[in-house]
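Questions regarding the structure given below will be posed in turn.
Of the protein chains in this complex, one is absent; all others appear in place.
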Amino acid sequence: MDFEYTEEQKMVRRSVREFLDKEVEPAIKEGDKRAFTHDELVDWRKKLIPIGFGSQDFTSMAGHEDSDPITSAIIYEEVFGCWGGLAAAIYLAGAASLVAFGSDNLRARLGDHLRSGGLIGCGALTEPGAGSDNRAMTTKAVLNGDHYIINGTKTWVSNAPIADVVMLLCKDDNDQFTQILVDREESPFETSELHKLGWRACPIGEVYFDNCRVPKENNVFLMFSEMMASGQVEQELEKRGLPKDTLTRMGEMFARGPLGALSYARTTIGHFGVGISSRATDAAISYAKERVQFGQKDLSSRGGRRPTWRSQTPGDKRASLAWTN
Amino acid sequence: MDFEYTEEQKMVRRSVREFLDKEVEPAIKEGDKRAFTHDELVDWRKKLIPIGFGSQDFTSMAGHEDSDPITSAIIYEEVFGCWGGLAAAIYLAGAASLVAFGSDNLRARLGDHLRSGGLIGCGALTEPGAGSDNRAMTTKAVLNGDHYIINGTKTWVSNAPIADVVMLLCKDDNDQFTQILVDREESPFETSELHKLGWRACPIGEVYFDNCRVPKENNVFLMFSEMMASGQVEQELEKRGLPKDTLTRMGEMFARGPLGALSYARTTIGHFGVGISSRATDAAISYAKERVQFGQKDLSSRGGRRPTWRSQTPGDKRASLAWTN
Amino acid sequence: MDFEYTEEQKMVRRNVRAFLDKEVEPHIKEFDKQPFTHDQLVEWRRKLEPIGFGAMDFTAMAGQQGVDPITNAIVGEEVFGCWVGVAAAIGLAGAASMVAFGSDKMRARLGDRFKAGELIGCGGLTEPNAGSDNRAMTTRAVLNGDHYVINGTKTWVSNAQISDMVMLLCKDENDQLTQILIDKEESPYETGVLHKLGWRACPIGELYFDNCRVPKENNLMNIFSELMSSGNVEQDMVKRGLPPDTMTRMGHMFARGPLGLLAYARTGIGQAGVGISSRATEAAISYAKERVQFGRPIASRQLIQNMITEMVFITESCRLLVYRTVIALDKATPDFRMLSSLVKAYVAEATVNVTSMALQVHGANGLSEDLPLERYFRDARTFTIPDGTTEINKLVAGKELLGVSAYV
Partner (left out) sequence: MDFEYTEEQKMVRRNVRAFLDKEVEPHIKEFDKQPFTHDQLVEWRRKLEPIGFGAMDFTAMAGQQGVDPITNAIVGEEVFGCWVGVAAAIGLAGAASMVAFGSDKMRARLGDRFKAGELIGCGGLTEPNAGSDNRAMTTRAVLNGDHYVINGTKTWVSNAQISDMVMLLCKDENDQLTQILIDKEESPYETGVLHKLGWRACPIGELYFDNCRVPKENNLMNIFSELMSSGNVEQDMVKRGLPPDTMTRMGHMFARGPLGLLAYARTGIGQAGVGISSRATEAAISYAKERVQFGRPIASRQLIQNMITEMVFITESCRLLVYRTVIALDKATPDFRMLSSLVKAYVAEATVNVTSMALQVHGANGLSEDLPLERYFRDARTFTIPDGTTEINKLVAGKELLGVSAYV
């Protein structure tokens, strides 16, 4: 066992924190007042990709943007701790990365966007009557010739209002779970926005499928089984610009069925918690050291001086939990 | 960072647990009804030294019975989790190890006992009027020729009733803290036993010093400063059968003054907590899996059968937190 | 609404407290080491009768007759707060009062000892495999001629090993729950002793029925239905030396089946919890004011005030909810079942928390058997189990509140 960060990990935290303090922090107060538009989110993502957050690699959903999971955890802690709304929106937009596994048609139309970081995805799971109980889902994709006809409503979908692509979990004709990629341009659907307590900058909303037609080849299960059955997995991956070990890594994520990826999302909430707690504790320590009540310091010398905690960025390094570890 | 036990650490836990289940567990129910006598505790210590707990090395107070601190932690978790009263008594008896630093006279009289594990020590800090506030101590050692005359009462001293040696923290003529080793045979003092909620097997009591005469050379501060000043530290240590790096390691423990050792004792309470929580959780999991209420299993088949949780040792491996880590 | 004690209630509390401080407190340390023997418990019961605790009235569990429920609650708080061991043993011995409903023969055999306060009763409910789930009981009484033949084991029975009689809950031939009175002399049974964390003075043990033969007429359910159908209940009550309105009062207690009595027992635990919390908080306040560290009483430290204000808040808010419950029970308002389980679950847990903080305020002295803090804590921790665990009581209250059961 070993509880120390490597020098490199410490450096990553330092440089990520510095970047966030400079490039992100000043924008939060205004930016967190309403949900991002599509283009705003794309701009933010492009800004953060260089620090290792928000790459359009499908494995970003697994929080593995860096080969070392602790380094990934550090980056996630810092970005989520800095601005939850932004981090959640970018993280959940990563569903679009599945486009890389899509048909030639899909890749031709969306591939460039995906690679440039311009494609916003979302994952549609929850329904008004199906929360924890996903077996109660009623959204259905019925095969009709070479298209699915999809009907149903998904709710509490992050990025729904601005999404280009939906990774939809629904049922098929046989009441079995299936996963379908829906390209909004090709298969239009309506969305609406929900207003909520937190994550103000992250657009959350509902997705309405009303006889929405989606090419059969967009069935995610099919995509993968065909690729596996092709006998030419490596070539297929190369054609798509994906690393050779992609399916092995996918295997880990989906080893427990279509909801397997949730284990990653849930762990990401853990990073969020640690990141935001760390920032909040840093702030409390700074404030408590600065705030004078009932004497203890010479008050006369403080008249009119603006307390530092007002102007300081939350990431003030003088008292940082993260650094002391 | 790395959160895995090494194979060796896992093996240590397994073998310690097996030893405890076989040699210690069966004795607890009777043994925990009253406090150990001197000889009972010595016997137990000798029994546990082979598994790496209770050695008379002074560094046992630092929980460093093994060179790897995680291995030490494992052993401490297991022994404390098995029987808190026993573990506390042995652990705190380790104060006797300071005898190795004592005068020729002291070592001549107690050295053999110490090496054989037969010497029971105790650390006397708390006083009736001085708990958290150690500055309020009133026990005083006044130098009179080549002896200290000690007067005062210490309370909540673990092993007091059966101790051979006391490591006493008190004040000197100048109201400065000082530490003195008191050999009960040479410098007799009275003790009494306190009865309490837990740690039933660990004798706890009061120590009464009534003009107790202790040779000046038993002043622990003096012992060390003389050794340091002698210019022959290594020879001195060798003469006493102690490793060459002893003082360096001591330095770490006492780096923060005479109360520095408390950081070790406090961390040991952490091991205790983890060990006992782990055992308790294991028991709760076993019981919850076995106990049937409101049906769920065929009750008719259970009539008269003695539930396993009644006979099982708490360390039942079928559901052990420690193993799953 | 009115939150003041009457002058009389204040006087009762003062007198009871003074009595307990003088007559009981000095003996606790000696007697709380071992479970009472039969004769010790009889003696303690007699000792506490003057303050209105432990009267051999069957309604004792529902409070003394003719005394207002708040006054009863005050007495309960004080006695339990002083010494749970004696209060629990006496309270649960009250099962013996059922003898007054027994057959002429039973009353002839046991009536005098009962009236003299010498009869120790116990209630056999829990079984090794039937705790919260009483439908899983396997102890069975099978009618054979004019006797029941009883087989089975009851466990965690207060007073089991010193009992003269048992009020037994078991199943009959038809798998229906039934209640039977068992006179140990006439129908011998074996007992065993259990050792436990708290309630040290209160004997707790097991009852073993091995073809135990009990006269048919001791079936309590039959006794009551015969009484009700006799058409002259009030005269019958008087004949048995009971107040004429006894059955009406019983009606409240048993209104919800043979387990209806539990609402009283559960509320009683709420009273006990408040009593213990009060004592523990009082002790912590005194100690904090006296104990000086770093030159000032620890009462002047924020972390100590944090604990003590929380203890006062918990104790006083629980006290009021217990009183509301006591009155709801007395008036049999529709929410009495919900409230009594709510109080059992949450006040018992709150008491563990309060006694643990009180112990903590006392430092090492809190652990010492020379002070009562460690006893308060052990006794409080014990209360979260009997008469329905915290968990089952949450589910009883939850069912009342939500109209749907979550037991299974």
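In order of appearance the chains are A, B and C, and numbering begins at 1 in each one.
Going forward, a contact is a pair of C-beta atoms (placed from the backbone, for glycine too) under 8 Å apart; a residue touches a chain by one contact, two chains touch by 3 or more.
Predicted model only: the values in this text are computed from it and were never measured.
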{"item": "For the chain not depicted, the shown chains it touches", "value": "A, C"}
{"item": "Contact partner of the left-out chain, one of A:W156, A:F177 or A:Y264", "value": "A:W156"}
{"item": "Hidden-chain contact residue, picked from the options A:G131, A:P188, A:P243 or A:G273", "value": "A:G131"}
{"item": "Contact set of subunit A toward the excluded chain (per top definition)", "value": "126, 129-133, 135-136, 155-156, 194-198, 292-296, 299, 302-303, 307"}
{"item": "Residues of subunit C in contact with the chain not shown", "value": "1-6, 9, 70, 285, 288-289, 296-297, 299-302, 304-306, 308-310, 312-313, 316-318, 320-321, 323-324, 327, 342, 345-346, 391, 394-395, 397-399, 401-406"}
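Following the convention adopted for this analysis, only the chains that are shown with their structure count from here on.
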{"item": "Chain-level touch network, classified as line, ring, star, complete or other", "value": "line"}
{"item": "Approximate Å spacing (C-alpha centroids) for the pair subunit A, subunit C", "value": "57"}
{"item": "Chain centre separation in whole Å, for subunit C relative to subunit B (CA means)", "value": "42"}
{"item": "Approximate Å spacing (C-alpha centroids) for the pair subunit A, subunit B", "value": "50"}
